[in-house]
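For this view, one protein chain was removed and the others were kept in their places.
Entry: chain A
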Amino acid sequence: MIMSSIQEIQQEIVEEFEMFDDWMQRYEYMIELGKSLPLIDEKYKTDEYIIKGCQSKVWVHADLKDDKIEFTADSDAIITKGIIAILIRSFSGQPPQEILDADTSFIDEIGLKEHLSPTRANGLVSMIKQIKLYAIAYQAKAGN
């Protein structure tokens, strides 16, 4: 199976969201994505993997498989979880370098920019940082 690049996946997500006429539909879709997000292994839902937003909590875990990073994550708020689902879809299963090079401007394009604002304090900004940190760490490991 040929894996799509991060850019391709992000483009796909943008196109999916373009089908909706208004914010309600976009949010409903995002909530659905949140509900169908593959569950994180309960053993990673601990303080070691937590990112404490003031508003909602996020847990992220990463594993290296065949030189690609697999992310799993969760949140206690469903809208946050929906955005996590979108981020995971775009980053999980990708090589560390690709993850480091990628950005998240597609989130603006689908009209969800406000959720990545630090004032929201929902843990997502830190989650993206954490994803990048995992990528740096695994890349360093691979370089050894």
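Please note the rule applied: a contact is a pair of C-beta atoms (placed from the backbone, for glycine too) under 8 Å apart; a residue touches a chain by one contact, two chains touch by 3 or more; residues count from 1.
Here is the rule we use: contacts and distances are computed from a predicted model.
Engineer: Please identify the absent chain by the protein name in its UniProt record; candidates are "Indolepyruvate oxidoreductase subunit IorA", "Cysteine desulfurase", "Nitric oxide reductase NorQ protein" or "Xanthine dehydrogenase iron-sulfur subunit".
Structural biologist: Per the UniProt record, the undisplayed chain of the complex is "Cysteine desulfurase".
Engineer: Applying the definition given at the start, please give the residues of chain A touching the unseen chain.
Structural biologist: Touch set of chain A with respect to the missing chain: 23-24, 27-28, 31, 54-57, 76-80, 115, 121-122.
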